[in-house]
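With one protein chain withheld, the remaining protein chains of the complex are depicted in position.
Our next item is chain A:
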Amino acid sequence: MELGNIEKILEKYFEATTTVDEERTLREYFSQDEVAPHLEQYKPMFNYFSMAKEEKYTKQVPLKPRVNYYKWLSVAAAVVLTFGIYFGNQYQETKRLEQEKAEYAYEETKKAFDLLAENFNRGTEKVAYLNEFEEAKQKIYNNN
């Protein structure tokens, strides 16, 4: 690139009328080792711009939260719900069985008591004869 041209572009550059391409030409020119002595002073400027563009953002961004979190929350809710329904049903079932068992036991005990009562009654009937005996005995005593 001839010097005259560079000077012209440089002039435009400071009036901010250069295009991006022309500015690239300037940067390229000033990145060379030998630069016209009277332009030497601009060298740091353009070299700095080129260099500044090299700087990189190196930090890792922790992008985990929110979206994934909600997704897993719904999964967890679904799991809890399924388990809840499953074990809930099981609980209801055992409760019902228990109730049935209790009712059955009640019926059986009632039957047993009925049987006992019946037999007792039969016992008292027989004891009634004893009364008869007692009466007779009293009569005899009274006569004497």
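The definition used in the following text is that a contact is a pair of C-beta atoms (placed from the backbone, for glycine too) under 8 Å apart; a residue touches a chain by one contact, two chains touch by 3 or more; residues count from 1.
Keep this in mind: contacts and distances are computed from a predicted model.
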{"item": "Chain left out of the displayed complex - its UniProt protein name, from \"Heme exporter protein C\", \"ATP-binding cassette domain-containing protein\", \"RNA polymerase sigma factor\" or \"ABC transporter permease\"", "value": "\"RNA polymerase sigma factor\""}
{"item": "Which residue of A:2, A:15 or A:132 touches the chain not shown here", "value": "A:15"}
{"item": "Missing-partner contacts on chain A, residue numbers", "value": "13-17, 20, 23-24, 40-45, 47-49, 51-53, 55-57, 59, 61-63, 66-67"}
